[in-house]
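All protein chains but one are shown in place.
Let's look at chain A:
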């Protein structure tokens, strides 16, 4: 295996293939294919001039010799390595993967699988609901320190990002709409338009995306790691209900911080829009009076109500993804991905349901 070992090579003479030199991992790369080509149909492989052989070299010799060829001239060390490699290759290999199910059966399996996931998700929601009601009767079961920590992490620490995004969205909406509305001389309605869009739709939605990306994924990763490390099992064995200890504080934190994040997002958006309006020559009183007129308490309240529901669902999906994580580091990554994707999709679906609901209620 030393660097000055003899370079490996081969020579074919009729039905006889003679190998020489050090057949070791780092030296056989370029030899592999030419040797296998030259070895086709040989009856004898002569190993008498092989100076060194490791298990990779043995794999090459055995592949070259195939089933039929006789291996001759191997020294004691070379024979021992060959014997080990032969035994290793003789061990049974994995059975080929099961044949794919026909279309109808695949569809059935898919439906059953997703049905079970849905059932487990509903079971989780039910368990969380029952425990929440139990906490109302026994408030001491709720760990206040944990709740405050989650409120801090999901809420306060998200303020800078929320303010930045809110301001930029307000600026962009006002700037983009000013070009179109100026054609109709309706630029003065920009505050009304941006105000309603932010308060009713974009504020809760963007805040939900922030919560899903920052907090939902963190919940899934944290609880997923705890699941992988058997900490969740340890809680169960200790008689501590994991949902009560781990999930409830996160659900409540999600529900509490989302309206606040939405409010911060809305205000930042109004400030961003105000900056553009000011640049367009409109005064601050005009902007504020437009906002007062159009952004009613009902509009704002509807947005904040949606935000609270979004927060609850995003936190629930994150916790659920974490607690149902499989084994290994990949499982934690999968749980985090499921939390973010599930959180955003659920938010958009719920937003659609709220839109229909508010329309029917003339809210």
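Here, a residue touches a chain if its C-beta (ideal position, glycine included) is under 8 Å from a C-beta of that chain, and two chains touch if they have at least 3 such contacts; residues count from 1.
Operating definition for what follows: contacts and distances are computed from a predicted model.
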Item to check | Undepicted complex member, UniProt protein name, chosen from "ABC transporter permease", "ATP-binding cassette domain-containing protein", "RNA polymerase sigma factor" or "Flavin monoamine oxidase family protein" | outcome: "ATP-binding cassette domain-containing protein"
Item to check | Of A:88, A:156 or A:279, the one touching the omitted chain in the full complex | outcome: A:88
Checklist entry - Which residue from A:40, A:157 or A:330 sits in contact with the chain not drawn here? => result A:330
Checklist entry - Mind pulling the chain A residues that touch the left-out chain? => result 1, 24-26, 28-30, 32-33, 54-56, 58-60, 63, 77, 80-81, 83-85, 87-95, 97, 326-331
